[in-house]
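Only one protein chain is missing; all other protein chains are in place.
Moving on, here comes chain A:
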Amino acid sequence: MRKYFSGVVILALLTMLVTACSGDAGNSAAPSDASSSGSSQTTGDQPKDGGNLIIGVQADPVILNPNYAGDRVSLTIDQALYAPLFQVNNGKKTFYLADSLEPSADNLTYTLKLKSGLTWHDGEKLTADDVVFTIDKILDEKQNSMLRGNFIIHGKPIKAVKVDDTTVEFKLPQVSPAFEATLVQVTPIPKHIFEHEADIEKSPKNNTPVGSGPFKFKEYKTGEYVTLERFDNYFGGKPHLDTITYRISKDANASNLALQNGEINIKYVDPQDAATIEATGNFEMKNYSEGRLAYMLFNENSDTGLMKNKEVRQGLSYALNREELIQVAYTSPDYADPAKSFVTPDGLYHDNNVTTYDNDVEKAKELLQKNGVVGKTLRFIVTSGNKAQEAIALYVQQKLKDVGVNVEIQSMDASAFSDKFTNPETSDYELTVGGYIMGFDPDAYSILYTTGSDSNYAHYSNPEVDKLFQEGAGEADTAKRGEIYKKLQETIAADAVIYPIAYTKTIVAVDKKFGGLDEAVLKPVVIFEDPSKLYQK
């Protein structure tokens, strides 16, 4: 009798819990401080001033100084706090602080003109001095800026020289068409603030940043949020929103709930959660290309030596089907475009019409049989908990089993994985999944595919590829340069150095209360290129 009783209580408790979570949305009687529950659809498309936007981010910003920011959150906040010189979208330049950028006839000098009347958030003038100061500090070895490598061409630094208050000349040691891509990453920092700091990275002045962007720093509560407020003297016109707050929430499930509760207005969502969020009808779901390639890597350093053989790599590729892989890893073709070239679609000279080894089981069997891979076991390393990686590994395991090759999946934590992945000595695995975002200039890819480079994770070596990358880096003629990179894309694809899977997309959920998304330009990593254009409807 007593046992029976406790059974009933457990049941009662469980039903309580279950009804608690299946309760209908109808009883949302008093939305106390949750501001957004019933988004009123007054589509007054005229931008309105005022309003506060909350963007969900996954972590505290590491450092709000563009010379050091490398993490997503810092980069995202810096985009609103500091204005860039210019940005590039689909090969077209949009100028921000800069007015123009012109190369000289010999392509060894670039002249940058700044807009006139620019100011920092504290009212000081922003001039050529600040730009030169920023470049000097990037180049200063004592300052640990991670951008330094980009300003060194074949061991020689690029020099920045002030001509007058709004003009800077960049002197290159040799012709480098990739220079514009380098300059895109530069965001001036204020000289008058950091001039006398011995170690800018450790300076407490980074805690109250002074920028030049549409929003200025207001408040940072560690572990909670960063709030920026409108900068009325922004050169691009007064921003519409009063404030933007970046709210820190590390747990994906909890922050998805907060999004639905109106405590967050904009955040990244995983493909797996997109449908649930969309079903609420309160959000506009924006998918856009991240300029990122997700690929399967063949480790040519593996101690079995199998991956060094081009035919083995081709054979393994033949066993797979790209569309299926995308379905498995990203749940829908909406969230990833099939990839064939190692250059992402936003990159210059991108060409997806290259050789591909795909979806031909007979050819796979033939090539693998011929090279003695059938019956062998390949080791596939993945980061445990990374859903896309795990799904890809399981799919590949299944597909290769069909052609007689065993795959042993080794799951490890993130730091162990990145140790193995980046250490050039690692020889105890054959397959893994990687991804990269390299920017729009194809010269950036040379570090991934040239012989002996630190970031050549596949350990691929082909003298022809090395030569082509070198030619491409120094070729000023656009047509000739295009030919070189087309050839490179074909060579690397034909050699099956990697198995390109997809150009992945970012999904951002935006509360329908907010508009101006197209004008603000959705951008990989930082979400919006120019947040001054966002407004509350």
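Just so it is clear, contacts are C-beta pairs under 8 Å (C-beta built on N, C-alpha and C of every residue); 3 or more make two chains touch, one makes a residue touch a chain; residues count from 1.
The rule we apply is simple: contacts and distances are computed from a predicted model.
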*Which choice in "Response regulator receiver domain-containing protein", "Electron transfer flavoprotein domain protein", "Cytochrome bo(3) ubiquinol oxidase subunit 3" or "Peptide ABC transporter permease" gives the name that UniProt lists for the one chain left out?*
"Peptide ABC transporter permease"
*Sole contact to the chain not displayed, among A:Met307, A:Ala444 or A:Ala473*: A:Ala444
*Using the definition of touch stated at the top, determine which of A:Lys221, A:Lys370 or A:Lys480 touches the missing chain.*
A:Lys221
*Touch residues of chain A, complete complex, unshown partner*: 2, 5-6, 9-10, 13, 17, 20-21, 23, 25, 27-34, 37, 52, 54, 59-60, 62-63, 70-71, 141-142, 144, 146, 148-150, 152, 201-202, 219, 221-225, 227, 245, 247-251, 253-255, 257-258, 260-261, 263, 412-416, 418-419, 422, 436, 438, 444, 447-448, 454-455
